[in-house]
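The structure follows.
Only one protein chain is missing from this complex, and each of the others stays in its spot.
Per-chain numbering from 1; labels A and B assigned in written order.
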Amino acid sequence: MRRRALLAAAAALAAPAALATEPSEILTDPALEVRARAIGRTLRCVVCQNQAIDDSTAEVARDMRRAVRERLVAGDSDPAVYAFMVARYGDYVLLKPPFKAGTWALWLGAPAVLAVAAVALFVAARRRARSPAPAAPVLSDAERQRVASLLASGRDPAPER
Amino acid sequence: MSTRWLYLLPLATLGIVAGFFAWSLTSDRNPASIGSALVGRPAPTLNAAPLREGETAVTDASLRGRPVVVNFFASWCAPCQLEHPILMRLAEREGATVVGIAYKNKPADALAFLKRLGDPYKHAGLDPDGKIAIDWGLSGVPETYVIDARGIVRLHFRGPISERDVKDSILPALKAGS
Partner (left out) sequence: MIPELGHFALILALCVALVQGTVPLYGAARGEPALMALGRMAALAQLALVGVAFAALTHAYLTSDFTVANVVANSHSAKPMLYKFTGVWGNHEGSMLLWTLILALFGAAVAAFGENLPETLRARVLAIQALLGVGFLAFLLFTSNPFERVFPPPADGNGLNPLLQDPGLAFHPPLLYLGYVGFSVAYAFAVAALIEGRVDAAWARWVRPWTLAAWCFLTLGIALGSWWAYYILGWGGFWFWDPVENASLMPWLAGTALLHSAIVVEKRDALKSWTVLLAILAFSLSLLGTFLVRSGVLTSVHAFAQDPARGLYILAFLLAVTGGGLGLYAWRAPALKPGGLFQPVSREGGLILNNLLLSTLAVAVLLGTLYPLFLDLLTGEKVSVGPPFFNATFVPICAPLFAALCVGPFLSWKRSDLWPALRRLQIAFAVSVAAALIAAFAIDGRSTLAAIAFGFGVWLILGTLAGALDRVAGGAGAMQRLRRLPRAFIGMSIAHAGLGVVVLGCVGAGAWNLEAMRAMKHGDRMSFAGYEFTLRGVEEVPGPNWIAERATLEVTRGGAPFTTLRPERRLFTVQRRLIAETAIQTNLVRDLYATLGESDGQGAWVVRLYFNPLAPWIWLGAAFCALGGFVSLTDRRLRVGAPSRRRTVLPPAAQPAE
């Protein structure tokens, strides 16, 4: 922890508020540059907090951007560039976590909750529709009177209050 | 009906989440740690220009045959000064082979740094633009790797190593790796 703080302080003094991706880094081939930017937006700067290397001013982020561009210029496909980074920094470097055993729960958790809840609601609705038993509850005398008076006055029993 | 357990579901979820939080707070887990992808895998290739004049380049050959400690450092990095005496002892007293890579450092500055604090490095190379660092999955300096005789990365420390790291993990790894 302490080292990170020192590093951050050192970086702040050495390369202060440098911009994220800089003009000197831009590739001459616009198609490659578009790919590089797209990849840069999905790789995590390893010393920052939840920042993509494309947006980060950290030195190591700049080096990683350069590495991405070197791989692209060398003819690597996008998956190959990701593989290159994962081999060095692990899955941590991917802002979009891979779909693997350890992340199934992450990827499928919310859809699973949605599916289970939807099925449960559906079943409950069906059950309710099939069993008419509670549909005719016994009315108390007061309620009976109220029904009578409502019917007499011809009002909708569920008015906008 | 037996839907009563459903009402316990939120409480159970809270229990699980809170359990994780308590676990995290009481363990010595460092939330900023990013881990290492290299441990257990062959060390990345190394080809660094020599730091000291007249020496040959630092290459994979410099790492083979015996367990080595690879240390990335820079003269401008304060924590590197902090850990430097430990590296010195590791090299001098324990006889470990330590390889140093000067990260984004002018050779003159790095040499002055070593002259001032001592030079623990059997081989010393230069990484002027941080390219080697990316290959080694570096996030900053200092970082230290222990590589066994067959070239497999055994340990990877991000940040300065301590006496305790030396005693508890680096020396045993060096011994086991030979």
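The rule we apply is simple: a contact is a pair of C-beta atoms (placed from the backbone, for glycine too) under 8 Å apart; a residue touches a chain by one contact, two chains touch by 3 or more.
The structure displayed is predicted, hence computed values, not measured ones.
Student: Taking the full complex into account, find the residue in A:R44, A:R69 or A:R88 that is in contact with the omitted chain.
Tutor: Here the residue in touch with the unshown chain is A:R44.
Student: Considering the whole complex, not just the chains shown, which residues of subunit A touch the missing one?
Tutor: So the residues of subunit A touching the unseen chain are 12-13, 16-24, 26, 41-42, 44, 49-52, 55, 90-97, 102-103, 105-107, 109-111, 113-114, 117-118, 121, 125, 128, 134-135, 145-146, 148-150, 152-153, 155, 158, 160-161.
Student: For the chain that got dropped from the picture, name the residues of subunit B it touches.
Tutor: Spelled out for subunit B, the touching residues are 3-4, 7-8, 10-11, 14-15, 17-18, 20-27, 29, 31-35.
By our rule, only the chains that are shown with their structure count from here on.
Student: How many angstrom lie between the CA centroids of subunit A and subunit B, rounded to a whole number?
Tutor: A distance of 32 Å separates the two centres.
Student: Which positions of subunit B touch subunit A when the two form their complex?
Tutor: Listed in rising order, the residues of subunit B that touch subunit A are 30, 32, 34-38, 44, 76-79, 104, 129-131, 133-140, 142, 158-160.
Student: Please output the residues of subunit A touching subunit B within their complex, sorted ascending.
Tutor: It comes out as residues 1-4, 6-7, 10, 14, 46-47, 59-60, 63-64, 66-67, 86-92.
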